[in-house]
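With one protein chain held back, the other chains of the complex are shown just where they sit.
Should a chain be cited, it is by its letter among A, B and C, assigned in written order, with residues numbered from 1 in that chain.
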């Protein structure tokens, strides 16, 4: 269980920062849910974001996974902190078909400087009601204070 | 040194498959150079692809890195093969400022089924003439035959 | 939930292969539990396996994590298959203090050729009764048939 959010305004702060990520609007990625140490995004399928076989490009899926990891950690950070991703690793488990991917980021370890976050993307297979895991990420993110990067 | 390309038409085949990745056109990523075991892409900065501090989103950089890795391996594959990325790992070394990132993918080990590819993204810092390394990727990709995924 | 084990003798087969990993005995790593898609190992602290600050070397912890991942996948493989690790990624969350690490490997996705497995190492902090997460791994492993590598 992650520690409680240090900043009582964590949700508003997280939603405001997410809204400043222009790439999210461009790619159609939306912020669905914000909780301490956890955020959920949605990534609808779009033909103009596919790779050569018609599935969503792994990089586009990774963009959503990365934002999910970063903002899950961001919910637990002080009000004046910025979050920077240091590195991440992605496993691609199934083709990223539509109609929509859900992307959940969850903090594994919240540190003062370094945090580790897992995210997973899955889809509800139409007609089956079953979830299919599409991709997973583990990300290492950094809490940055005092560099004028707040948010 | 990677083995020579098995398919003499590797360049045309690689360019044709890249052209079918709709995400490349959408994100403004272009294929600059194709050689056996190596491809180079360009990713110009665009304000609508940024994260909250105005740098290119790490996921967008990863999209270019992933395509660079996949197509570097693809150049060495048989004519009827498809390439699938199994997993990748990205390190982010410097903010992805503009005006343009160059992205080079190079095969480390070309296997019959599994290949390992490295990619790096760097920028020419304006006014300095010096290259700055922005991000690196190591990707594991799979050669897929006979699943009707050619290209 | 992983699929059921294809081989009814999965536990005996897994224990026999583990017993052939000479490195496990040398490093004092034991196989505590075997279930379909899941194994648990124990790694006691030993001063001759430490790094410069007296904690277990990250590579030694990774050795246990890698075996946990490989054998978790192995439980679900056909009787004549061998398991090969293609790659893994480790995050180190806390110093690997003693007295003993528990290491749990769990299959995330069992594929015909490629499987993805997560593992985590944790310790019971003496006097507290609380578990502390020490390290995590995500591994990609391959099912190999017909290369004379059975086990």
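Basically, contacts are C-beta pairs under 8 Å (C-beta built on N, C-alpha and C of every residue); 3 or more make two chains touch, one makes a residue touch a chain.
Everything numeric here is computed off the predicted structure, so don't read it as measured data.
Enquirer: Which of the chains on display does the removed chain touch in the whole complex?
Expert: By the stated touch criterion, the chain not on view contacts A, B, C.
Enquirer: Out of C:34, C:72, C:86 or C:134, which is the one that touches the chain we can't see?
Expert: C:86
Enquirer: Just checking the interface: what residues of chain C touch the absent partner chain?
Expert: These residues touch the chain not displayed: 17-18, 20-23, 25-26, 47-53, 56-60, 62-67, 82, 84-92, 149, 151.
Enquirer: Please output the residues of chain B touching the missing chain, sorted low to high.
Expert: The list for chain B reads 89, 91, 93-94, 108-109, 116, 133, 136, 138, 140.
Enquirer: Touching the absent chain: which residues on chain A qualify?
Expert: So the residues of chain A touching the unseen chain are 86-87, 89, 113-114, 116, 140, 142.
FYI, only the chains that are shown with their structure count from here on.
Enquirer: Closest chain to the protein CA centroid?
Expert: A
Enquirer: Rounded to the nearest 5 degrees, what is the angle of the rotation relating the C-alpha atoms of chain B to those of chain C?
Expert: 180
Enquirer: At what distance in angstrom does the C-alpha mean of chain B lie from that of chain A?
Expert: Going by mean C-alpha positions, chain A sits 23 Å from chain B.
Enquirer: Distance from the CA centroid of chain B to that of chain C, rounded to the nearest Å?
Expert: 33
Enquirer: By residue number and range, which residues of chain B touch two or more other chains?
Expert: 86-87, 89
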